[in-house]
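Structure first, then comments.
What you see is the complex with one protein chain gone and the rest in place.
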Amino acid sequence: MSDDQQRHLLDPKLPYLMGARIDKAMADDAMRTAVTSTTAAKDVLRKEVFANSFAERYPAIKREAARIKAHCLDNLRHYIDKFAGAVEGLGGKVHFASDSQEANRICVAIAKAEGARLCVKSKSMVTEEAFLVRDLEDAGVETVETDLGEFIVQLDRDAPSHIVTPMIHKDRRAAGRAMQRELQVEYSEDPSKLTAIARSYLRDKFRHADLGISGANFLIAESGSLVLCTNEGNAGLSVTSPRVHVVFAGIEKVIPRLSDLPFFLKLLARSGTGQDLTVYTNIISGPRRSSDPDGPEELHFILLDNGRSKVLASDQSELLACIRCGACLNACPVFRAVGGGHAYGAVYSGPIGAALTPLLRGLENYPDLPQASSLCGACHEACPVDIDLPKHFVSLRRAQIEQQIVGWRERLAYRLWAKSMRSALLFRMGSRMGRIALGLLSSRQSGKAGDRRWLMRLPWPMKAWSMDRDLPMPARRSFRQLWKSECGVGKNG
Amino acid sequence: MFNNGFHPEASSLARRMVGVFDGFEYVVTNSASCAAMVREKFPDLFSQDSPDAEAARALAAKTFEFIEFLDRVLALKPEDLGIPWQGVATYHPSCHLRSLGSDPCPSYLAGVDGLDIRPMDKASDCCGFGGTFALKYPKISSTMVREKLASIERTGADFLISNDAGCSLSLLGACHRRGLPIRTLSYAEILAEGLGLLAPDEAQA
Partner (left out) sequence: MVEGTSREHFLARLGPATSPAAEDLSVDHELLRLVGPEEDLLARFMQEAAGLGMQPRLVQAESLELEMSRLLSELAPVSACLSLADGQLRSLVLRAMHSAGCEARDTTMSRGIAAQYDVDIGITDVCHGVAETGSLILNSAAGRSRGAHLVPPIHLAILYREQILPDLVDFFTATGESELATAQVFVTGPSKTADIEGVLVTGVHGPRAVHILVVDN
């Protein structure tokens, strides 16, 4: 069902180039406006709540959280092993999957063994990464997304465009149309009415589902616990009602102890939605015990590698510290300009996606992602675990050059530039030639009001500049000339 | 060059620059991005205990953005300067200030007599320049600059103050294309004009 298009949007043909989807976003003002206003509002809210709560303590807390995460990643083998042991001690089962196909096979096998027909699923990026819903449906298990945004995206056979707020690219009319068409209800644009329709439809699914699938916000190595943070309560229902609960989780979700959790709980909701805490924080430790009146009888964890161990071994392992709060997406001016996540052609979008996707899915497959950033640093500033995302874009760009993914023209241009800048004579010659060239260009252009000091059309490689900006002519006298005449001669002449 | 991943080329340039400024007490630049590059990135271009790295760290330690220099080295108090300069302006903080730490510019601007500062709602948003980013992804870049200009226009300011050559060039060019009568200038220019060192039109030439 939903997945032909989903596959197409978030799992496009490789190598993936952003161009067409940037054009599409440029043509779709409504989508860009929706994404811009929602993310900008969240970004403002995030800054406010941090200022009102931790204020000047915030940088120290970020560093502490980053330190805990770095410690986990440095000792990931130990903590994964410990986590698995603890889960088994509680009566749960842990499965290890090297890639997403394997993870899906394990999940389908569990569903089959239980005779599951209906599965309720809470929001999880890692299941998106694995395209789990497609494989479950192919195996004959009806699988329903229960997060409201994901539910509407699923009804529309669309794909999520933000890691926290999946239907950020859709408005209430799209939601109303999807429900009218797929659920045969009366069309409405009222968010409360639409929510009520979804509630009653999904309640029935929760009640009769025999399989519940969740992701994980955190895994606690010491106790074998799963931590889930949601606002709607859908995760709680998905993993309480059905007889079997399957958890999909990337290996980077593990943290050492329960006592480390408050760092992340206090950061996650503030960063993601501007709340102090999500409405529901579930800590689940094992399947139902004999003294428990309710809860699933079976609990399975499927721990997924899918390229993460390679990232772990690289000098970019810091990226695995991400807690998927979405703050960097909300802060990113590029994310807004391209109308949200679909332009990234991958499940993880925004700054973290642009850094992580090339590492998980091949640098050669995503040549644009490391490049499409002005390196403004808003993402680094927003990140509650202090991931220096611009630094990672630069590292990836460097790797692109080393692997010759960057074209020869650009490589040659930089070599020449570096060469000319290293020599005083060449530099002076170069800048004088530049002035002359620009002078020639300007004399051929009759500027607005005959203004000779502006350039409106430029040749390659500056052509793109003149698409939307003019270029002022350089000053008549260079700084070096001024310095020489007014302040005497500098050391190197 | 560094930002585009050309690290061997960047380190050869850094080596030259370290040499050029060897022997000077301070290096002051009127562009936050340049200061950030020298301070944050130069030392990492060389292996940790090489003499090059040592020299790069020395350069980093003596390099300042212009206002930082007024603030931290000369310890000039904004209110003491009391320079006169008439105008309605808005201020764009360069993204590179994020890595340089706190931004003393707003308090210096507050100390200018006659200057009416109107804060913009999207002050911390990037102007869309990003060096070669603007050339490689012109559509994304121009969407960003458009958002920024809209925010600038909402303030009703006649002047845009920015202490980063890249941002100024990009915003000035975009204003000119749209025929907006907004002049960009840096705090150094306000200071120079206020002190009578620079005639207002000379700065634009």
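Residue numbering begins at 1 within each chain, and the chains themselves are lettered A and B in the order written.
Just so it is clear, contacts are C-beta pairs under 8 Å (C-beta built on N, C-alpha and C of every residue); 3 or more make two chains touch, one makes a residue touch a chain.
Source: prediction; values computed, not measured.
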Report, in label order, the displayed chains that the undisplayed chain touches.
-> A
Among A:Ile152, A:Val246, A:Leu455 or A:Leu471, residue touching the chain not depicted | A:Ile152
Contacting the left-out chain: of A:Leu14, A:Ala113 or A:Leu412, that is A:Ala113
Touch with the omitted chain, as defined above, among A:Cys119, A:Ala159, A:Val247 or A:Leu261 | A:Leu261
Among the options A:Asp23, A:Asp171 or A:Glu364, the absent chain makes contact with A:Asp171
Per the whole complex, from A:Gln154, A:Asn282, A:Ser349 or A:Ser373 the residue touching the absent chain is A:Asn282
From A:Thr36, A:Thr127, A:Ser214 or A:Asn234, the answer for touching the chain not displayed is A:Asn234
So which bits of subunit A touch the chain we can't see?
-> 34, 37-38, 41, 53-54, 57, 60-61, 64, 67-68, 71, 74-81, 84, 94-98, 102-103, 105-106, 108-110, 113, 146-149, 152, 165-167, 171-172, 175, 191-192, 194-195, 198-199, 202-203, 206-207, 223, 225, 231-234, 236-237, 240-241, 251, 256, 258-263, 265-266, 273, 275-289, 291-295, 302-303, 305, 309, 312-313
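In the analysis below, only the chains that are shown with their structure count from here on.
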Note which residues of subunit A are touching subunit B in the complex, please.
-> 22-23, 26, 32, 36, 40, 333-334, 336-338, 371-378, 380-381, 394-401, 406, 410-411, 414-415, 417-418, 421-422, 448, 453-454, 456, 461-462, 464-465, 467-472, 475-476, 491-492
Quick one: which bits of subunit B touch subunit A in the complex? Just the residue numbers, please.
-> 1-7, 9-10, 12-13, 16, 20, 23-24, 95-96, 98-99, 122, 124-126, 128-131, 133-147, 169-170, 172-174, 176-177, 179, 205
